[in-house]
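Only one structure is covered here, and it is reproduced in the block below.
A single protein chain has been omitted from the complex, and every remaining protein chain is retained in its original position.
A, B and C label the chains in the order they appear, each numbered from 1.
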């Protein structure tokens, strides 16, 4: 097979920065070293560039049915957008079927993804309905390469499990080395506030945020912590968004509980004020955007290690789906946020982001000295790889790891937006932002898939990554 | 009416200590002053003694049906025991009837209490089943002199309300100036742990504590805080027992939320280790006793104002009810803790304490310099009086207040125990403890009811105190 | 002697609010009661008014030489201004003489104050030079009625003691029941920053603040805490002004150290930005004004009990002393802030405030629901009285206390400023502020000294209050 020699770059790992060549043989990194010999290898000149392990996005929703539509990126368009932003592995959530075994959901998701995947991928499974059969089936999931479950404390009557059920999932998961992920909001309160808002004729997008108050998220995090403590199970809180959530994760970790947290760029850069704009529906996601004080606390949580990963919760919708085009440029009608005109509860929930994550966090995290380059790699690649059982295949530049490499140019400057991001939607959260630092080349297992803004990848090239249970708690 | 002149004592209020006479005319304090003129008044010599407002116990359960028995103190014996310990007002919890209006429960409780009451009393109402009718009825309670409700997060299928229901109670209560009290434990987890323990043949009393873990109480407190924050309602957490609960109340108060907390002497002095003794059932209460670290945190919570009151959760049972005698010395068979032999879930939950509270806290709180005398008065009388809308009739030595007075002798030494405490049960938690400081005389609205260990009171002498809504948050 | 019966008011103590009459006989309160009989007493109608104990200002500097001038209020004008604001006791700092015994300083201060005093007063002594003779003399101070010392960590070469000297003062003080007060700033750093600023030609008033950074105050507080901990001595930090100082006091108190703190209104309402105004010299005091974040933290410190008292650090200077008039309206040239034109180090340090304290804190503390009326009384009267050994003569409304009474009208509205405040200076910090609530009448030991804005007091009427050692730590 083909050898690739990346020469003269600066390697950035989660802890170190060093000038070195890096050699890929076939799909794997086989050596890092000074002046590695090139015999037969294709040479990639990385002088003046950074060489980082490909990003791992632990939280995506491709081709996800919601309300009367579907998230507008599928497992090809979304993967492609991920790659353009430097991400070479994505972990997508599989809904539990309304009836029958979890395996049926898994099969459905494989059917959607396997032939279209353009980067490597894995699946988490949502557990949104529990009975003894499901509890038993959880223990079989590692055989399918699935080692992570998500449970919800909100969305009563749809996705929510009761505390006792979550406790049982935590225990079952822990017993077979799996990790439970938590969506932390208080479903009861949300439902009552929504009901009251609608009854009062409050239908505008801002009421989406006003009916999902932060205190409900804060208590839900501690509730999750307590359930995990009592079940002696590890816990991973997805999309941490409120200051108090960081407080509670820090409180738990200081008491030696195996609790981890993820946040997403949208919670670091935007506030709920945006929902009051005429195009406020663009910013509707769950949990909602919060305040500047929450942003500051999330940055502190990243800085002191209370939060270990950056995800995206990528779940895009067209702002106006009536005039959409598909990734081949043909008109294709996927309804979008317009579904919620006149009723905020009908706005599809979610934002694009899988491709934005690394460029935005580099320019506005590393660039503003909130993160070091090493911490950047830890948050976007090494840590999610470790936590989700992908390590050492993913998240590492050391020999043996997959040849998933980003050649990052810290000196590249560009004006970002929808045209550059490759998400299949008609808007971008960071439209017009100046970026300083961007990927030049992206390799997936030794194959160049993005080169100076050109797409060289193809559907089906991405592989499902079977994961092993027993991943560490960071 | 009769005048009483208490002469030469040191008056102890919640903030001050001063030497002064105190004059009661009829039922009320009418003056405090130096060398008040005595014309016609009966003189009580208080030289060398402390003069304090009668205690207010915010948390009792008299004559409460539980499992196949009833708490062994009724509204006469319990009141009498209270008075011996310096307490002249008690607030008892009225269960919600299985069907029908709250008012029916209230009537039942008046029927039990009105003719037997020996000190003044008020009622809280438990809301353990909610529908629109009950929600509407809550608003009528202030007309009945009831301004406080209690809700439960534990006891699924019996007492527990769901979060959304608690939220509605909080909102309804706040709208009419009432205060919601919270029993904070996680019912779901308890039920699962109990089920598992029993399935594993774990039936001894210690499993009562092991199936009600502290983390469930901690998260429940924060959940209550969050519900109250979102409902814009004040909250009072009953029987705070775990270090983390204090942390969460402190966290809420530091964020300006109107959250208050009560603890009880049993949580300050005993640990769950006692449940492993052969007579472990004696120590079974809910929430259970915890650890020494929890005790230390509770004392800190009292010291820094995170906790504002001392209650008792008085709910006594005979350790062996097969050989019980009633308060007139006649044999009367009230089953006791023996009901739970061989199954910890059947042990009646509760401890005696209404009479022990003030003597124990004086000797081991003030006596060990953990509390000042003023703080003692605040915790046991003034604060509960204010929080529960009894102030300024109760909890004060200033003119206009009821003539509820304790003449406390700080120099009195005695060996405490069941013989001195007047609870109707066959054991006392503090058996053999040395007391330094004890009540000499107790007045209820100007009438001497305890005099040097002699009982001068009578059934029916205690009055129901109608309370006003809008009490302050301390 | 004369009796005064204050009838129909609402008595406000540090813990309680109650409607009652209050009877003064001669200099003392002799009774509080409902419908007290009036025989021979002069009746004061207090209906609709609040009756509070006279304020105690623990921190004033009257007639204090500084640089080439003297603080512009002397022991008569300053006392009078205090009384107009509801304060009836002041504690003034006596400088240590450049040579000789402390007693000489004391005599000098008695000479200044005794004949001019218009309210009651006591003295603290600064210890700014230490040797064995002084250490021995400290132990004799209680015989002089002096139980409090102040030491400085700043003002190298003038007032500062070294850490080891402070440690010795703390130990000597503790051994005889005295309390040590601390001015907490880092003198070394200030001197270097001042030197550097002057060298760079930075002479404007704002450089006063910029050369006295908050971190120096924060570490100095913890240093004081550590010295006190090791000396097993209580500590009182004067004029707490920075957020971190509150953090450190809270940290110490949570570890059971006997540490207390005072703040002053100027630190709650103003920031260092004012020093950049053309009349910035008006706002020059030491320690300097800080930021809004510091203000917020100080309010939190008051709210959670980390800070126990409000002082004023009253030390006024004319903004332009060249055109000054004395209290009898005659021109008298006391130089003022103009001394520092062109050199911020020569601006006399200090602000007026002794009369503003209670009106401002009522209107903007109680009025904005940051303090309850009871907490207001605690901070401004009862707590300083207790901490400084004046209690129960001062700070109480209970019988036996001195008849120092303020009749406060919560409904009185006025526009505040220099004309109303009676300080002898040409500006007021609160010029033009709207007040809601103000004193109507002020009594000093039973004598009406302020009546509806009229001055009825006289020089020499105020008494030196001999204090006893062994005051409590709050």
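The rule is simple: contacts are C-beta pairs under 8 Å (C-beta built on N, C-alpha and C of every residue); 3 or more make two chains touch, one makes a residue touch a chain.
In this text the structure is predicted, and so the values were computed from the model without any measurement.
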Touch partners, limited to displayed chains, of the chain removed from view: A, C
Residue among C:3, C:110, C:223 or C:346 touching the omitted chain: C:223
Hidden-chain contact residue, picked from the options A:6, A:36 or A:268: A:36
Touching the absent chain when the full complex is considered, from A:304, A:343, A:431 or A:452: A:304
Hidden partner chain, residues of subunit A it touches: 11, 13-21, 23, 28-36, 253-254, 300, 304-305, 372, 374, 378, 382, 391-392, 396, 398-401, 472
Missing-chain contacts mapped onto subunit C: 162-165, 167-168, 186, 188-189, 191-193, 213, 215-216, 218-219, 222-223, 225-227, 229-230, 247-248, 251
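The rule we apply is simple: only the chains that are shown with their structure count from here on.
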Co-neighbours of subunit B and subunit A - touch as defined: none
Whole-Å gap separating subunit A and subunit B, where each centre is the average of the chain's CA atoms: 51
Between subunit A and subunit C, centroid-to-centroid distance (C-alpha), Å: 58
For subunit C, residues contacting two or more additional chains: none
